[in-house]
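Only one protein chain is missing; all other protein chains are in place.
Chain IDs A, B and C follow the sequence of writing; residue 1 opens each chain.
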Amino acid sequence: MWKFLRTREEFVKSLKDGRSVYFKGKMIDDVTSHEFFQPVIAHLGLEFEIPENIQYRDLVTFAINEKERYSRYFKVPQDSQDLLDRSRIIDLGTRLGGTVVLLIKEIGTDCLFALNIITKQMDRKLRTGYFKRLSDYHDYCMKNDLAMAVAQTDVKGDRSLSPSEQEHEDYYVRVVEERKDGIVVRGAKAHTSYGPCVNEIIVIPTRTFGPKDQQYAVAFAVPANAKGVKMIASPFGGTTRSDFHNPISSSHHMVESLTIFDDVFVPWNRVFMNGEVEFAGPLALTFVQYHRFTAISYKAPILDLLVGAAILMAQFNGIAEASHVKEKIARLIAYSETIKGLTRQAALNCRKVEGLAVPDPVYSNIAKWHFASNYHQHIAIVQDLTGGLTVTGPSEEDIRSPETKEYVLKYLGAKRGVPTEDRLKVINLVRDLTASDFGGYNEILQIHAEGSIEASKMTLLREYDAKPCTDLARHLAKIKEP
Amino acid sequence: MWKFLRTREEFVKSLKDGRSVYFKGKMIDDVTSHEFFQPVIAHLGLEFEIPENIQYRDLVTFAINEKERYSRYFKVPQDSQDLLDRSRIIDLGTRLGGTVVLLIKEIGTDCLFALNIITKQMDRKLRTGYFKRLSDYHDYCMKNDLAMAVAQTDVKGDRSLSPSEQEHEDYYVRVVEERKDGIVVRGAKAHTSYGPCVNEIIVIPTRTFGPKDQQYAVAFAVPANAKGVKMIASPFGGTTRSDFHNPISSSHHMVESLTIFDDVFVPWNRVFMNGEVEFAGPLALTFVQYHRFTAISYKAPILDLLVGAAILMAQFNGIAEASHVKEKIARLIAYSETIKGLTRQAALNCRKVEGLAVPDPVYSNIAKWHFASNYHQHIAIVQDLTGGLTVTGPSEEDIRSPETKEYVLKYLGAKRGVPTEDRLKVINLVRDLTASDFGGYNEILQIHAEGSIEASKMTLLREYDAKPCTDLARHLAKIKEP
Amino acid sequence: MWKFLRTREEFVKSLKDGRSVYFKGKMIDDVTSHEFFQPVIAHLGLEFEIPENIQYRDLVTFAINEKERYSRYFKVPQDSQDLLDRSRIIDLGTRLGGTVVLLIKEIGTDCLFALNIITKQMDRKLRTGYFKRLSDYHDYCMKNDLAMAVAQTDVKGDRSLSPSEQEHEDYYVRVVEERKDGIVVRGAKAHTSYGPCVNEIIVIPTRTFGPKDQQYAVAFAVPANAKGVKMIASPFGGTTRSDFHNPISSSHHMVESLTIFDDVFVPWNRVFMNGEVEFAGPLALTFVQYHRFTAISYKAPILDLLVGAAILMAQFNGIAEASHVKEKIARLIAYSETIKGLTRQAALNCRKVEGLAVPDPVYSNIAKWHFASNYHQHIAIVQDLTGGLTVTGPSEEDIRSPETKEYVLKYLGAKRGVPTEDRLKVINLVRDLTASDFGGYNEILQIHAEGSIEASKMTLLREYDAKPCTDLARHLAKIKEP
Partner (left out) sequence: MWKFLRTREEFVKSLKDGRSVYFKGKMIDDVTSHEFFQPVIAHLGLEFEIPENIQYRDLVTFAINEKERYSRYFKVPQDSQDLLDRSRIIDLGTRLGGTVVLLIKEIGTDCLFALNIITKQMDRKLRTGYFKRLSDYHDYCMKNDLAMAVAQTDVKGDRSLSPSEQEHEDYYVRVVEERKDGIVVRGAKAHTSYGPCVNEIIVIPTRTFGPKDQQYAVAFAVPANAKGVKMIASPFGGTTRSDFHNPISSSHHMVESLTIFDDVFVPWNRVFMNGEVEFAGPLALTFVQYHRFTAISYKAPILDLLVGAAILMAQFNGIAEASHVKEKIARLIAYSETIKGLTRQAALNCRKVEGLAVPDPVYSNIAKWHFASNYHQHIAIVQDLTGGLTVTGPSEEDIRSPETKEYVLKYLGAKRGVPTEDRLKVINLVRDLTASDFGGYNEILQIHAEGSIEASKMTLLREYDAKPCTDLARHLAKIKEP
């Protein structure tokens, strides 16, 4: 049964396919056995284990008929309930992943939904035939339970210039040749999440282009091992392996790649946009509308963790009843629940476009903006409640060694009844999450992933219907419609 | 038909009942014809006009059977939809009232719902018979379509002392005598909204009391003209009458009273708590849970107005495309929609208590806190976009007088095509709303009405279920349950 | 002795000079006896009384020789000490004026200093002869102890357009005719502080102009009663006359005018710029560098008052020891002292330009920005500590009338030992200062006077020497100079 769902083992095995992945200047033979990638892949394997758990099965999969059952990620959302369900499975996966999003189904389907909408629109307006290709590709990924990455963000060069004004033409991925059987693309995409550890890479434009930039209006999908696809993996973000000092990042971690398209051939059935320049912007934005909803959905676990860690630290340190501590915990709760509440509003207020439910961009972007622009301040609160010991505390060996153990256990106790080691474990959790390579990675991620803070503001402004507001102002000011 | 709904005229007439209302040191014979109260009462009359509008009828009333139709405010909420409807009618009345809440049904029913819950609990635990009285009183108010005020906030004396520690015993309303037919109460309640302009005054405790403070645990209702009830109305908050300079406050305005109970007799059928000291706190808090939901529901119109006025001013001044202006308008929108979204969440996440739907206090209080603690900053944004002319602009006479008209119209124009007078009208709107006696009244209201900012925080902390958060932290820190 | 200092009476008398001042659409015969202007002029009279007080004499005046002693405002600053002294006398006058700046010497001399610098630069570069004229005019004002206003801010029309692109040419004051004996100017300046109550009006450009806008590059001075000068006074900002309800604004208040130049002739000896378009911007900015220092100097009294009122209210209400109250008062103190400390730094770090000490624009603008962008939040703190009674409290008549007095005094008491009336007086002070027409006026003033928040930021950026910072970054990043 469930023949369309892969096991963890099948997933891992599928990554041994001759892909070109580089780490620290060297091509990696087999990512699944490489010291750096192995834990990332182990973390991603969760995505394939969760459906095996009877407790989660009905949530994370859906049935087409009695025989076929697929990952629910692939279900094209048709109403608020579909979006709420989607939000819940994103939350669940991330929570089981120690607050680190899995993303090998989330982002790919965000992109498939956006392509679904835009290919329909292109077909209708330009009499192209993209939707059929996209629909076949969607089925292909779904039925093979594939792991997908999305490469959207071009490396961009000088941010103040358009693609054709840059120092060289390749700062944005572009079509360099059109053949009978397909296209050849060149360029590079920055920070592709999990690129080296997926089966498929879907590529879409990163922004609106002008008429001169037609060659950049391209969307397509390639297998991760396609000829000419080269991924240079980033080494940052926390790679220590101590369960004690890095309780999260030792077993949960992302990887990003600089993904280079070194004249990669893409056959027509995998090309979803090729020069339809007026649809590049809409595609980028529609993807973002799904993807920011994914973003705010996967924040819930880290928000809960910040609240939980802060409360534990306050209790363990014996300061839980101090007025300023209560104020700070109330702030953390308000921060967390505001984002979670607005996420649900984004699902409940969804828009129907081309038959798909699109999360409300007003609430998605407010939630994203609120999260990103206030994250650091709330990290500061957690660090404040945890204490200086976060970075001046002992090592694991100090609490194991007979030479030092006695001193550490005696002197680093706090509230009566709380084992010193438990206190140190929560301190370690806070350091790992907020004051380490991994914590730094998190800070950058919160600001930059799924679009910058500025992008959220601008989307909000563009999508907001202010007419009821200006009407009310006009009415009360007793002035007429313009 | 609709015999149970009163007309505006019936409402106004009902206020001529010999009540003791003082204004500027003098007792007022008839509030309905008094210069200060007349516009307030005209504003409140809206509450009775709205149901006559076919467009709003089904929303603002509900039918018990084919003959009986009542104000929907009296409908005891049983699920999220009831609360969402309630939120909508509060928004509607306030919107039609120029952002000034009507409140003569809202707060009274908030209190009736809280009493509904607590009288059931008292009856069950203490074998009292309060619920029957309350239920009869509820029907009485509903069937007579009465206007109600709630007098909750005691004058309190020294805030750091409990009632019995104060300089005199009467800083909190208390029972001074128990008679065969009822009780006699003494004390004073501060800032009773619309007290002088309602039919009924419902009194409940303002806080939790200790066992020594039994005499203060009292809840009851009296007609506004009950013997010994004396209301000293406050003169503040904007009383100018220029449609031009004060487009809102010239026709929409609240009034508050210091409400004195000078040994007032209350018959038993109007007594809903009398010494059950352990229920004083729960009653105060349950009322607050309904009332903070009312509070955040009636903020929507002023939030929309701030957004609308800011956008109009930016357009009229020709600065709408400036980057900092867009950023500021985006902030206003995010502020507004965060509160509106969380309000809906409070209804959707409601709790069932004694058969009633109670708005989720977590979301209510986050919304209230967010609103109150950020209001002034957003006022600053609107003032920033409006310009210095807000307080240095001309008077109405300057734009009418032949001596000055020409100069004012010529020189105070801004964006081509926008009539100077329209620009000045929106400037006046902003001044009235934000930089005037009325604007000051609004600022104080936002901070203090329906409980202080500190109260919102503390309620949030108390009501929040943090266990999922601490469980996640324990799990990831690899420590056991305590 | 002191023949060069005028008395209050001489000042008042000097305003009866046939000037054209309009109020509510009507020309005013004599401002000194007009109900609206009289209290403003009484307030301004303080400027002439202060030097008569032996306690202040040496501070507020300076001697040229044994016979001649002038207002210190006219002393051209040559070092930090001169600027510190200037800051102190601005603070003193404002403090004695109940936190309302006097400004009839401050702003005029700010402008004279800027003209001093720029006329020297024009003379040197363009071989004009402006400095001599300016120097004579400076002496004239000083020796006659004149009250001056500065009209800088043009009405501007559409803010996104330059002067010559506007709907009509007169949105910025301009030269419409050049005669043998002088120039003729036309246009209007917005919100001229105290315009109707001074002797001299000094006019300078409000911004940088391009080469097409030569006619707008004009600086000059006219007597307030010059033919064609018409001032339309604004009626806003608090004009109640109750000592009890409005303890500050009943006796201290500003007035602004829309100042119209209806083809006003200016003789050459009063013209300080006429078409030198590349110096318009530098003049505007140099004035602003002095004037923002004036601005931050006159904020000290209102900052002290906010701190003082908050502390008194906390004490009177019995909440002074609550943790959140202490936090809030600490915030107020930090806000206040940050601005005061940075103000002194602006004097201590002054720059020498053309022999004059110019306050450091980095510190001035940081102080101004900090003040303006955080004012409303700190007002919210004071309102929070004061309580809802701020706008729901009784009138003066209520505490005098035998009908109500007893109730008010009994029930509105708070901390033992604090007279109820004292408590109400401080509440009134807070309402007057923060939640009234006058409070609204203050809010707008803080944002818009002496340049907007955006202007402060941009000046800061332009004036800041970031090279030591980028050098350090380059050094630590191990990259070379560009």
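Keep this in mind: a contact is a pair of C-beta atoms (placed from the backbone, for glycine too) under 8 Å apart; a residue touches a chain by one contact, two chains touch by 3 or more.
Note that the coordinates shown come from a computational prediction; the quantities given were computed from them, not determined experimentally.
Here is the thing to keep in mind: the chain we left out touches A, B, C in the whole complex. Checked against the full complex, the one of C:337, C:354 or C:397 touching the unshown chain is C:337. Shown as candidates are C:57, C:95, C:143 or C:405; the residue that touches the absent chain is C:95.
Residue in contact with the omitted chain (choice from C:103, C:362 or C:408): C:362. Remark: the residues of subunit B touching the chain excluded from display are 322-324, 327.
The chain not shown here touches subunit A at positions 22-27, 153, 155-161, 167-168, 170-171, 187-188, 190-191, 230, 232, 234-237, 256-258, 260, 262, 317-319, 321-322, 324, 373, 375-377, 379-380, 383-384, 387-395, 397-398, 400-401, 403-405, 407-408, 410-416, 431, 434-437, 439-441, 443-445, 447-449, 452-454. In the full complex, subunit C makes contact with the omitted chain through residues 95, 98-99, 243, 247-248, 301, 304-305, 307-309, 311-312, 326-327, 329-330, 333-334, 337-338, 341-342, 344-345, 348, 362-363, 366, 369-370, 422, 425-426, 428-429, 457-458, 460-461, 464, 466, 468-474, 476-480.
By our rule, only the chains that are shown with their structure count from here on.
Measuring from the average of all protein CA coordinates, the nearest chain centre is that of B.
Centroid distances from subunit B, each centroid being the mean of CA atoms, peak for A. With centres taken as mean Cα positions, subunit C sits 39 Å from subunit B. Computed from the mean C-alpha positions, the centre of subunit A lies at a distance of 52 Å from the centre of subunit C. Between the Cα centres of subunit A and subunit B there is a gap of 42 Å.
Among all residues of subunit A, those that touch two or more other chains are 327.
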